[in-house]
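Just one protein chain is left out here, and the rest sit where they should.
Let's look at chain A:
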Amino acid sequence: MKRIIFPFILFFLLVCEGIALDLLPSSLTSSEILIIPHWVLIFLILMAMFYDTNETFYAIIYGVIFGLLIDVVYTGVLGVYMFAYPFTLYIVHILKRLLQTNLSMTIIITIVSIFVTELLLLLIFSIVGVVEISKAHFFVHRLLPTILANILFLIPIYLLSTKKLMKWSSEQLGK
């Protein structure tokens, strides 16, 4: 049962990402500002920090699977998120060994990982030719709002799930 809970939560977040834009006021969505919900990634970051031990890589494996799923369902260009998410999660995996795991550190790690993910997405999409955008425009209109919005999402999720994740971790991986 507890093995199924992660795919279930991630799948739910994936579906919600598609509806997220309806919930924002239209003045925000119709402006030039692009806010991208990275909810799946945020949950995976929490998983990497609080569920995975130093030797397990569950978050990265889920990152591959759900990255591919996002590619299939939302972009149609396969491999982009499937590469960007695990790459970011691997960095999280390294960072967590060096840093303490509390709320402020989690926020910093999340900022770094969304930064890395967005840069990777920009890199891949601009090589492929899907977007042509100046770096300044990208930073102001996409990167900053996205990071801010996702941090807002991170805080409630952090408060709700970290204790459970740590409990499951010691139950399932502690042996």
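Assume a contact is a pair of C-beta atoms (placed from the backbone, for glycine too) under 8 Å apart; a residue touches a chain by one contact, two chains touch by 3 or more; residues count from 1.
FYI, contacts and distances are computed from a predicted model.
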item	value
Hidden subunit of the complex - UniProt protein name among "Cell shape-determining protein MreC", "ATP synthase subunit b", "Proteasome subunit alpha" or "Energy-coupling factor transporter transmembrane protein EcfT"	"Cell shape-determining protein MreC"
Residue of A:5, A:21, A:148 or A:173 in touch with the missing chain, whole complex considered	A:21
Hidden partner chain, residues of chain A it touches	11, 14-23, 26, 29-30, 32, 34-38, 69-80, 82-83, 86-87, 90, 121, 124-125, 128, 130-131, 133, 142
